[in-house]
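Can you keep this structure in mind? I'll have questions shortly.
Apart from one protein chain that is not included, each protein chain of the complex appears where it belongs.
Letters A and B mark the chains as written, and numbering starts fresh at 1 in each.
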Amino acid sequence: MNNVNITEELSFSRIIQGFWRLADWKMTNAELVTFMEQCIEVGVTTFDHADIYGDYTCERIFGEALSLKPSLRDEIQIVTKCGIKLPSVNYPDRKVIHYDSSKPHIIESAEQSLRNLQTDYIDVLLLHRPDYLMDPEEIAEAFSVLKKDGKVRSFGVSNFTPSQVAMLQSYVDAPLVTNQIELSAMRTDNMENGTLDFMMQHRMAPMIWSPLAGGRIFHEQTEQAIRLRTTLERIGAEIGAQSLDQLMYAWLLRHPANLMPICGTGKMERVKSAVDALKLHMSQEQWYDVLESSKGYHVP
Amino acid sequence: MNNVNITEELSFSRIIQGFWRLADWKMTNAELVTFMEQCIEVGVTTFDHADIYGDYTCERIFGEALSLKPSLRDEIQIVTKCGIKLPSVNYPDRKVIHYDSSKPHIIESAEQSLRNLQTDYIDVLLLHRPDYLMDPEEIAEAFSVLKKDGKVRSFGVSNFTPSQVAMLQSYVDAPLVTNQIELSAMRTDNMENGTLDFMMQHRMAPMIWSPLAGGRIFHEQTEQAIRLRTTLERIGAEIGAQSLDQLMYAWLLRHPANLMPICGTGKMERVKSAVDALKLHMSQEQWYDVLESSKGYHVP
Partner (left out) sequence: MNNVNITEELSFSRIIQGFWRLADWKMTNAELVTFMEQCIEVGVTTFDHADIYGDYTCERIFGEALSLKPSLRDEIQIVTKCGIKLPSVNYPDRKVIHYDSSKPHIIESAEQSLRNLQTDYIDVLLLHRPDYLMDPEEIAEAFSVLKKDGKVRSFGVSNFTPSQVAMLQSYVDAPLVTNQIELSAMRTDNMENGTLDFMMQHRMAPMIWSPLAGGRIFHEQTEQAIRLRTTLERIGAEIGAQSLDQLMYAWLLRHPANLMPICGTGKMERVKSAVDALKLHMSQEQWYDVLESSKGYHVP
């Protein structure tokens, strides 16, 4: 698999494994170690987390498995996120979901992630959502402290608009190395509103969440989903794809911006299927056929 | 009160007094002098005008009062605006409202403002609205002449989008020091469309008009206004606010961009109430509670 250079010292696997639903997979620690090893074997070495996943449990489950085989740490890149404060049984005082990108919260959240993940460092820490109240000077200070202490190697953002990235970057010394955004053949906004353009202009590597539109591609009975499935099935037959989801990955991987889709499954055969999407070749015309089926009209 | 640095030589008070409705206040010149002195006493030293306010009368009313006590001039900062041409009994030839940012109009308008305000200089002159026909080279020349002649110290804009500011700034030597924009808990667009991000990125201090949504917060019977009042009243009780409007100011003042709300009242107790909003502390969660009540949904 071609890796994607994130910084001079860091590269990500083109397909990223996400642990958003880890708590639902009901794996034993040993099973989870095996899953990680199988991911690494097929070249999927970058693992995506967030403090809040599984109502603040997924990082801990992952860390417990990793502690069984700590040598895996050197073979993987860990991304995690901070900045959302979720009402939760774990935080009974919280009444409404809100964001917090204050210096103390970023530092405490990153340190809690280190404990949960049972690791000494996070490869890339992301601000999970653009905080209306983000104070870029405070964020810059928090990043600086975490980097100096060796706790976080690089920083990025998630779901940020271009103007939010540009604003924050103007205060933060280190480059914001990625923006994790939603993108799929069912949801192309970020290809049209300047978000992806801005990342290409500034050589930021895009991490992609919901590459399968949250699974909607498989069963949704909207006109869009039906049109899109019909086209994907036809093109799948033309280029030898094994499944709808593989086509959805192939469509993203065809884009020149080195998109890195995050695979959210706990089933190894689905991860492999995503990896095998890298071998498919979709023509420019087939790619547009998918796009136009998604939109329901032809490009002008 | 913490002042906000606008340039190396100029700072604004965090709460700005606006004279949009001055003609309606029916103050005698002596009463207006007293009002100015009381504003200055509580730290409100920046006064916002426009040529067109009160159908071209407010600047003149203000100037007549100021001429009674010219020593006040050194204690205040005067902002005024130009560029809108309003149909008016004073300009019977005008048929439709339009903008004019030609060099002659900017210079003549600023000179008329000086005469009306009975002062030798304007601290900051703003282009009131983005003129579709603005010729940035002409504007740059007009600004340059006014600055060289000591008539205007700094320049800014109002209701400009980021691309309009960037375009104009690329022609104008002196920094555009502010953009006066609409913002309130009822009207958050400029926090979401990149306008505020751009100003933070470029270290422009934002002046805020309609911080109380033109008074709609007090009486409007829309679902939004009702939801928002309910939340503001609850949070007001939690943090010890005296009134709805004070909460509305506190919500803006909590933002890290050093927002400078413009207070439009002629009642000194309302000005004081706005100033006292600076002492309130709203938590991140309370701030988001207000935001989400305004929107009617939770942040993702």
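Quick note on the criterion: contacts are C-beta pairs under 8 Å (C-beta built on N, C-alpha and C of every residue); 3 or more make two chains touch, one makes a residue touch a chain.
Computed from a predicted structure; not experimentally measured.
Annotation: of A:Met27, A:Leu72, A:Val145 or A:Met200, A:Met200 touches the absent chain (contact as defined above). Touching the missing chain, out of B:Asn3, B:Thr34, B:Thr57 or B:Ser102, is residue B:Ser102. Summary of contacts with the chain left out: across B:Ser13, B:Thr80, B:Thr119 or B:Gln164, the touching residue is B:Gln164. Remark: the omitted chain is touched by one listed residue; of A:Met27, A:Met191, A:Ala225 or A:Met268 this is A:Met191. Across the entire complex, the residue among B:Arg129, B:Arg229 or B:Lys272 in touch with the chain not shown is B:Arg129.
Take chain A: the residues that touch the chain left off the picture are 162, 191, 194, 197-198, 200-201, 254-256, 284-285, 287-289, 291-292, 298-300. Touch with the hidden chain on the side of chain B covers residues 85, 94-100, 102, 129, 132-138, 159, 161-164, 166-167, 170.
We adopt the following convention: only the chains that are shown with their structure count from here on.
Chain A and chain B have Cα centroids lying 42 Å from one another.
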